[in-house]
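Got a structure here, written out as structure tokens. Questions coming.
Missing here: one protein chain of the complex. Every other protein chain is in place.
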Amino acid sequence: MSHQPDSERTALPPVGEGPGVAAQAVAPLPSLAESVAYVRELGKPTAAEVLGEARARGRVALQPRCGVGSHVQMTTLLQDLERHGNPDILSLTIDSHTRLKRFDKAEAALRRNPADLNGYPLVTHGWQRGRQLNESVGVPLEIRHGSPDARLLFETAVASGITSFEGGGISYNLPYSKAVPLSESLAAWRDVDRRCGELAELGLVIDRELFGTLTAVLVPPSISLAISVLEAVAAAREGVRCISVAYPQGGHCEQDVAALRTVPELAARYLPEGTEVHAVLHEYMGPFPKDRGDAEDLILYGALVARLGGATKLITKTYQEAYGIPDTRANIDGLVLAARANSPLLSCLRLDEDRIAEEREWILREVAEIVEPVLAAPELLPAIVESFASGRLDIPFSASRYALSEVIPRRAPDGAIRYQATGGLPLSDTLKRRNEQALATGGGEELGEMVRGLTADINYFLTAFDTPGAPR
Amino acid sequence: MSHQPDSERTALPPVGEGPGVAAQAVAPLPSLAESVAYVRELGKPTAAEVLGEARARGRVALQPRCGVGSHVQMTTLLQDLERHGNPDILSLTIDSHTRLKRFDKAEAALRRNPADLNGYPLVTHGWQRGRQLNESVGVPLEIRHGSPDARLLFETAVASGITSFEGGGISYNLPYSKAVPLSESLAAWRDVDRRCGELAELGLVIDRELFGTLTAVLVPPSISLAISVLEAVAAAREGVRCISVAYPQGGHCEQDVAALRTVPELAARYLPEGTEVHAVLHEYMGPFPKDRGDAEDLILYGALVARLGGATKLITKTYQEAYGIPDTRANIDGLVLAARANSPLLSCLRLDEDRIAEEREWILREVAEIVEPVLAAPELLPAIVESFASGRLDIPFSASRYALSEVIPRRAPDGAIRYQATGGLPLSDTLKRRNEQALATGGGEELGEMVRGLTADINYFLTAFDTPGAPR
Amino acid sequence: MPYESGPQSAGSAEPRTRTVILGVAASDSHVVANHLIAHALRAQGFHVVNLGTCTTVGEFAEAHAEHPWAEAVIIGSLNGHAYEDLQELPEARRAGQLACPVIVGGNLSVGSHKDSNDIERLKGLGVDVVLFDPEELPATLDRLRTPVAEPLPVAS
Partner (left out) sequence: MPYESGPQSAGSAEPRTRTVILGVAASDSHVVANHLIAHALRAQGFHVVNLGTCTTVGEFAEAHAEHPWAEAVIIGSLNGHAYEDLQELPEARRAGQLACPVIVGGNLSVGSHKDSNDIERLKGLGVDVVLFDPEELPATLDRLRTPVAEPLPVAS
């Protein structure tokens, strides 16, 4: 086991306003090689190994979101979740100050009242505490955050021996910040991906989950998947070997299953051979019902969609989702309920396969029409930046100025998410017509009318329980 | 509202060794008319109304088993289950002394330690306490027991304003007692059914659930259904208007769904028009897995089978089933988990309908071949008695001497329950061959070998979780 | 007819075959384990006098009077009423009946949270051995065979 210093470490561009941590707590980062050796000694599988094993056994790996400000409470939280919820992977969800590199704010909140933080400020606590967390549980950890520039966080995570890291230059920018240019976030994430490549060469495969969930609300499947394809291609080019493509449950059973099932096909089409690619379902990411029973129906439904869609991993929600960050009990209950969907007893369940096949073809065509012009450009990252500037790439409800958000999604009468407006997306007339036909919303063009309709579509699962039978 | 005395009351034959209750507690039974008036005033729907409503709304009504010795604790139990478990109907499960009319034993246990009783001794507590229980919750109650002669219990139930009563002259004899002749139990239950007819004429429809579950372990669907058909025909002839046909989940998805779906067809074939008939699923009634997660998988699976089989009602189990009578929390959790299967979000789930149709035909033919000779006899009840004596009617694992138990059920490689030996059942060669072919067990005829195989089949769900994918 | 197991078939057993008396407690109708245990012991060469479900202490005593060479009385109880159903055991023992080891097994109290008191109070009634796994029966019977001069002492 070598602890030799790693000269490349200084090659990383300086990051943001610096850690701003209590200086006595945080030691300088160890070398990459030391971190790789540390992971080997940890005696637990990496996230990539857990995912590979889950896929081989044909079950969906389960992972909750979880993050609190205090280090002691974070330790307890992880241990309680592991003991009672039996997850396959655990999260460190990072607070939103750290995400935006407002490290001073994170530190101030940590001093004043750690409970005011909506996640664990890993950079502020430092990598040694990261290792303590890692050692406190038997399953691997993933960092979940939302940082347009995650370089310091990534270095801290690797130093902590954490083997899975969420995000991407598009998906962790547009939904999460207002004024960070895409060129900056793409460059920062290229650095992260390159580091993953270096680590892979040192023998440590980091699972890189792409946040196809985006702004989570009414995301058309082809937009989610198209952006994941672009991020995946970029990541693979930097040497990333294990990619998790996260897809947000939209709420329409066959559409969601079809979307998940496109992932292997998309990987085969667009990624170099030998890249391990997993489909990950994020349980419904829009507004959750408040009633506990309704929320649990939605949780179980999501878990079944993951299984039937062949997802390798499921990120779970809780019945407290509509209220706020869940308490430990609710988080455990969410895991335990989702685990039911893995039951060997449910192998008799079938779906409408014709409907799914049709939907799958449709999604694949939409994705192809969106990504192929970008992939054809001589340089990928600048092509992405330009495409967003012109609207040829776009997402609905962007939090950022750097996407036009001219795309308007709506729900069709059957609940499926379709394009009402495709903005500047280079979709063919055939596909545009299919979307129009599916929607056939009629309804006024008037603003108030449109907002009411959109609000109803967004709040789909707040009313889906009022009538028995199908949601609509 | 009339409180006139009911002269017919004295016409009921004297029952067993008498109530043996603390004399000061139990007043003489009120008249039928007074009880009917009481039910009207109670301000809650009858069980039959709840079932009708559930069917109309296309959802499965949920009901837990529950019964403890102490009156105070029984009240709390019912209220806790109602408040937190949201059942549609609640049970009074009766202790097994009362079932066997060992009222003195029930009273002694009640005095010594009510917690030693495995159910609520309603006769001993008396109908006034029965009314107190009834008034303590908003949903209707059902008496669940296992009494070959339930006449006094039934009178007490009616006086308590309880609108659903389980049992039958075959199904509450053979699994529950050793030496009560079938002619006696059939006669006792004819009296109960006749009373239901009288009550129906007074305007109160009692839901009569037939215990098709029988000895619960490896019950071939056609035996369960055949015996329910015979009991249903007998009940309808006495004036019973609402019949619930209980079927025990056997564990094979398509077979169970098919069995449930035969119920309307069997009703149409064999029962007078205007008889309301509901299919009821009893969640798996054989040995339950001990691991909580496995038990919960089985609970959810059962609830989904109920939904997909079109059952009107589901009797739930708990994750403590393998250990003993569940505590309140576990009972609530069982209800809450089963309720997920009613979710409107799961309307996309399908099954292998071809497989189910095939299985359904097969079951209908077996039932026809078993019941039609008995129904063709000039007098039904004596024909039933004779048929059991000769083995033309039979059940596996009889607790009673009055069934031959020459029938041997086994599981086929796919988990379905088939006849290894049909004993004296009048099944045609075609059907016998189909069973043989399905089983194709091979295996030695040697006793030890046979017992091992049978034990494995019985303990199916103790090992079904060891391998991912299908149970076998 | 593999499930036939009535007491009728018992009277003729010759002392040379090892004999046991089997049954389920008085208020209890759970019969499946009883069937399987009877089969298993027969497969091992025992003569099993199976009284089946719902068997009172009195019926066990009668059967033992008919088969005084029986090595043990084996009582199953699943419904939680073991203690209830064996209330008459001390009196029967005092009256000199059932002068052989009494083995009880199954699910021995009401409720899902068991403790050792379940066993102790059964022993207090005069139960000699409490078992849970039927596979231990043959070895237990072998062990109990070591001749005992007089009825086993009855606690309490």
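So that you can tell them apart, the chains are marked A, B and C in the order they are listed, and the count of residues begins at 1 in each.
In this text, contacts are C-beta pairs under 8 Å (C-beta built on N, C-alpha and C of every residue); 3 or more make two chains touch, one makes a residue touch a chain.
Not measured: the values here are computed from a predicted model.
Under the touch definition stated at the start, the shown chains contacted by the missing one in the entire complex are A.
Only one of A:Pro30, A:Pro64, A:Gly130 or A:Gly146 touches the absent chain when the whole complex is considered: A:Gly146.
In the complete assembly, the contact with the undisplayed chain comes from A:Ala330, out of A:Ala330, A:Cys348 or A:Ala368. Screening A:Lys105, A:His278, A:Arg360 or A:Arg410 against the full complex identifies A:Lys105 as the residue touching the chain left out. From the set A:Thr215, A:Thr262 or A:Asn435, the residue in touch with the chain omitted from the display is A:Thr215, counting the whole complex.
On the side of subunit A, touch with the chain left out of the figure occurs at residues 96-97, 99-100, 102, 105, 109, 115-118, 146, 175-179, 215, 217, 320, 323-327, 330, 396-401, 404-406, 408, 447-448, 450-451, 454-455, 458.
Everything that follows uses one rule, which is that only the chains that are shown with their structure count from here on.
For subunit C, the chain whose average C-alpha position is most distant is A.
Per-chain Cα centroids separate subunit A from subunit B by 48 Å.
A straight line joining the Cα centres of subunit B and subunit C is 30 Å long. Within subunit A, not a single residue touches two or more of the remaining chains.
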